[in-house]
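Pasting a structure below so you can have a look.
Omission of a single protein chain aside, the complex is shown with its protein chains in their original locations.
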Amino acid sequence: MKVELRGIHKYFGVNHANDDITLTIPSGTIQGILGENGAGKSTLMKILSGFIHADSGEVLLDGKPVVIESPAVAIHDGIGMLHQDPLDFPPMRVIDNFMLGQKGGLFPNRTRAARDLRRLQKEFDFDIDPENYVDSLTVGERQQLEIMRLLYLGARVFILDEPTTGISAAQKDKLFETLKKFRKQAITVIFVSHKLEDVEKLCDQVAVLRQGKLVGAMDKPFDQKKLVEMMFGKEVPLGTKQTACQDRTVLNLDRVSIEGMRLKIKDIDFHICEGEVVGLAGMEGSGQDLFLRACAGLIRTVGGVVKVNDRDLTGKSYHTYKKHGVEFLPAARLEQALAPGLTLAEHFILAEKQTGVFINHERGRRLAEERIKTFNIKGAPVSPVESLSGGNQQRTLLSLLRHPLSLVLVEHPTRGLDIESVVYIWGKLKERCKQGAAIVFMSSDLDEILQYSDRVLVFYNGRISHPFDANKTNVQQLGELIGGKGWNE
Amino acid sequence: MKHTTLNRIGFQLFALLLAFGIASLVLLAVGASPVQIYKDMFGSLGTKGKIADVLVSWAPLLLATAGLLITFAAGLWNIGVEGQITFGAIGTTLVLRLLQNSAMNAGLIIALSIFAGMLAGALWAALAGALKTFGGVNEIFGGLGLNFVATALTIYLVFGPWKRPGTGSMSGTQPFPEQFNLPLFEGLRLSPWALVVAVVGIVFVYFLLQGTYFGLRLKAVGKNFRAAYLLGIPTWQYMMFSFLLCGALSGAAGALQVTAVYHRLIPSISSGYGYLGLMVAMLVNYQAIAAIPVAFFFAALNIGSIQLPIVHKLDSSFSGVLQGLLVLFILLAEGARQRLTPKA
Partner (left out) sequence: METALILTGLGSVFFASAPIVFAVIGETIAERAGVINLSINGMILLSAMGGFVVSFQTGSLFAGFLTGALIGALVAFIVAFSSITLKQSQVAVGFVLALTCRDLAYFLGNDYMGKGGPRLPAWDLPVLSDIPIVGPIFFHQDLITYISFLMIFLSWLWIFRTRPGLMLQGIGERPASAYVRGANVNLMRYAYTVLGGAIAGLAGPAYSLSVKAGWNGTISGLDGFGWIALAITIFGGWNPLRGAFGAYLFGLLQWLGLVLQPSLPNVPSQVLQVAPFPLMILTLFLVNIGSTEWVERTLAAMPESSRRFFTRALRALRASPPASLGVPFERE
């Protein structure tokens, strides 16, 4: 099926998530969509699969304009989407998952469904027991199940969102083999990924999105260097860097391992010094979040030693880390870091050192006014935090940090913020560095990482690169590593 | 800001109107005249004696509400409050029984028994809290179960080990000698001491929630558990604390029921004040001071409805119907307001 996108626009507030996207995908083609996190890939795919509606623009299937009201309509029109986290029902059986959503009589014919499933399995050489429970399958098997299900429902266009994350090499090969078979059946595949290697191996043509715009397209053979440049932009001017670690070590990890739900990170050796900034690069879910949380004592480490200011804090809770001057700022500000319903002043009171039993509200108000001024927060001491804009919430979080601090761990310090706030927030963070704090932050914006870090760690599938000196690396090198190239097996 | 307040008041007035409207329909359904019934219910409260009766039930209701405001602040649904009142009453009765024949000063014994009631209430609440924090049992189900257990324990005590001479009966244990009762106002059923305990309780909670670091941290835990943890607040300890405090205040309510009202342990010693307190707490939405008049109003409805069976041959549960409808419509009105008011 031929897919045409014409002039697709989508705004989220002021954020122009899709800016005039026009793209034609011939029938039976495997189209790669490349881009950083936040480049607008997901938005575009959600529009195509009926999750959200474009503000303007149209979608044509085999030349006919279609209105994709909902995901159910999308599948009716022949568009099936395979989500990164497959949208299935983990506590239910494979066969029930397969049948769920199929049209038909009151009593579904399980025997026939099982037979159809087995036939499809045979065709693609999959092997999943229909009576097994989905939560006991691997992500790769769950994908296979979804593919068969969508195919059974008559999908002629497959959208795959980061399908190679979290599956084994063998499963990846099988997936690619399956997708290549689709070509012969004139089924179109849209393959959304950040992994250059996968795109090169699989796709017939590639489109690159950056900051909501379609910045380039390319047919086989691909010029890798150029793709990286399109994805991450030109080399950025770097800020002033601290050259080496002359000062005291603030945080030291010695052969620390972390076990997350999906990822395991083994034998981390890492240290950071007073005043230093380390940026963690990599696609979301590559292990940076686990790393940050482990450095804060928010998740338990397995083996190894974590030292803060030369004190062994292995296995201690976040509150102990906090006592030793460690602070963690999560990305989900309103969900995890602020208490909606409480005012700015109340937050400042909570974050300050508290003496006595009774709150000095007057002092709290003065404190709030002072911080609001210093941090340029648009709000009053009595404003509930949820009434603030994202930028002002982030400023509030920064203004809540105590003095003195040894280590600040930040998830996405400037995600979703306007330029003015970005500059401001980094100004404040750098101020903290001058006062002796070390900063570790993760970001999906490579420019931000190169501009503000002294050293950079790249994460890929639970693996961590050696630290790069931000002065001596470049977008090209990091971009390839983020995309999974250049890691020795 | 001002507009929002006006808006909210408008919706709440509408809710009150609906609640009274439906309550009136309920009255019409049983063939009564709503005007007459409301007049009788509120009119009967004219005498000093009746006002005193309202205050008799206001005191324990206010104490239970005070306690619940603490658990609500921590984001907890302490349905077990009913059992905590009951257990408080058991604790008080136990100490009175143990000490009534001792040489100790009667006033001191009463004070000790009230303290024991608070301790017992806190203990029962701690059980619900521990089940929640360490056993993962939702406080609603844990609390409910413990309520039934507390009631069963009371019945067992009244009919078993603590039964009055002869055979046990639903009317309760043998009343304590008069010196172990809290002194009453001359000619009334109301004890000034009960009022003192209740007022101290609500004022304590008011200051706790409005003025102390503890209260603010508790609110942070209730509003956003994870943010509170990141702000350095030991979250589960605070939850347990709020259970303990709520239990102590409800235990005090139970203690008053024994020392100031019934002077003995009866099977339904909690009189439903726990559940009613939950409604008051929902209605006042964290405002401790507002609980004072609202609890008074609810208590007045209870006392006013005592007339109904005598004068109109209607069941006194009408007060419960009216109270429930009020809370229900206030909740619905808040939802409707949020839905219908465009966001700024």
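When the chains are written out, they are named A and B in that same order, and each has its own residue count from 1.
Note that contacts are C-beta pairs under 8 Å (C-beta built on N, C-alpha and C of every residue); 3 or more make two chains touch, one makes a residue touch a chain.
This structure is a prediction, so every number in the text was calculated from the model and none was measured.
Asker: Consider the whole complex, including the chain that is not shown, and state which of A:Y11, A:F51 or A:F176 touches that chain.
Answerer: Missing-chain contact among the listed residues: A:F51.
Asker: Could you tell me which of B:F141, B:F204 or B:F297 touches the chain that is not displayed?
Answerer: Spelled out, the listed residue whose C-beta touches the missing chain is B:F141.
Asker: Which residues does chain B use to touch the chain missing from this display?
Answerer: Contacting residues on chain B, toward the hidden partner: 26, 29-30, 77, 79, 131, 134-138, 140-142, 144-146, 148-149, 151-153, 155-156, 159-160, 168, 275, 278-279, 282, 313-315, 317-321, 323-325, 327-328, 331-332, 334-336, 338-339.
Asker: Name, in rising order, the residues on chain A that touch the hidden chain in the full complex.
Answerer: Chain A touches the missing chain through residues 46, 51-52, 70-72, 75, 81, 87-92, 96, 99-102, 104-108, 300.
Throughout what follows, only the chains that are shown with their structure count from here on.
Asker: Quick one: report the Å distance separating chain A from chain B, using the average Cα coordinate of each chain.
Answerer: 49
Asker: Which chain A residues qualify as touching chain B in the complex?
Answerer: 318-319, 322, 328, 330, 335-342, 346-347, 349-351, 354, 356-359, 361, 400
Asker: Using the touch definition up top, name the residues of chain B that touch chain A in the complex.
Answerer: For this pair, the touching residues of chain B are 207, 211-214, 216-217, 219-220, 223-224, 226-234.
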